[in-house]
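Just passing along the structure, written as structure tokens.
All protein chains but one are shown at their positions in the complex.
Moving on, here comes subunit A:
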Amino acid sequence: MHTSSMLKKEFLKKWIKGLQICYSSNKKMDLVERKNKIKLSADIAMASAKKPATCWSNALIFNAKENKQDKVLVSKILEPESQLQKSRDRIMSVNKRVECKKILKRSCNCGKRMKKKDLATLVVAKRLVKKRTKVLKKLVPGGGSIMNELSLIKEALDYILCLKVQVDVMRSVVTAAENTYIYRT
């Protein structure tokens, strides 16, 4: 597919940029720290390679910036997009405030009554769907601020596509690097 190969290239470029930054800045990193930096670079690279920006990609970048340790790395990977990113971050912080208000509002609301024939099965099915939707909300970055079920599924679709691309590229890079190393030793 056209867009997926472009996405792969963009992702690879940005991920490698992130790896270079990690590698050059601090040579004495322990295993866990290095792994976290690699993972973070990959996630940020994917989120910023995704054009046009989606809710999950904005949320991912915003949440990463909240962490002081990672802020520098994140901003370096995103380097030439500072203006666009600033406006996205502003939107994200507004969304978070709106989300808190909505959660407060929902907790004050009373439940509505349903008058249908197959109440039992419908209720069970609805409960299951609600339960699964909650889990999905937690998995997709920024899912908590998506109130509309429709948009949540759309975001999940997009997120899964990009995750697949990310995993594919990472897998090929890692296996190639491992094979090179094994071959030499």
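Criterion: a residue touches a chain if its C-beta (ideal position, glycine included) is under 8 Å from a C-beta of that chain, and two chains touch if they have at least 3 such contacts; residues count from 1.
Please note the rule applied: contacts and distances are computed from a predicted model.
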Given the options "DENN domain-containing protein 10 isoform X1", "Cullin family profile domain-containing protein", "Small ribosomal subunit protein uS5c" or "BHLH domain-containing protein", which would UniProt use as the protein name of the unshown chain? "BHLH domain-containing protein"
Chain not shown: contacting residue from A:Leu19, A:Ile44, A:Ala64 or A:Met92: A:Leu19
Which listed residue, A:Glu66, A:Glu79 or A:Glu178, touches the chain dropped from view? A:Glu178
Applying the definition given at the start, please give the residues of subunit A touching the unseen chain. 16, 19-20, 23, 27, 29, 31, 34-36, 38-39, 42-43, 122, 125-126, 128-129, 131-133, 135-136, 139-140, 149-150, 153-154, 156-157, 159-161, 163-164, 166-167, 170-171, 173-174, 176-178, 180-181, 184-185
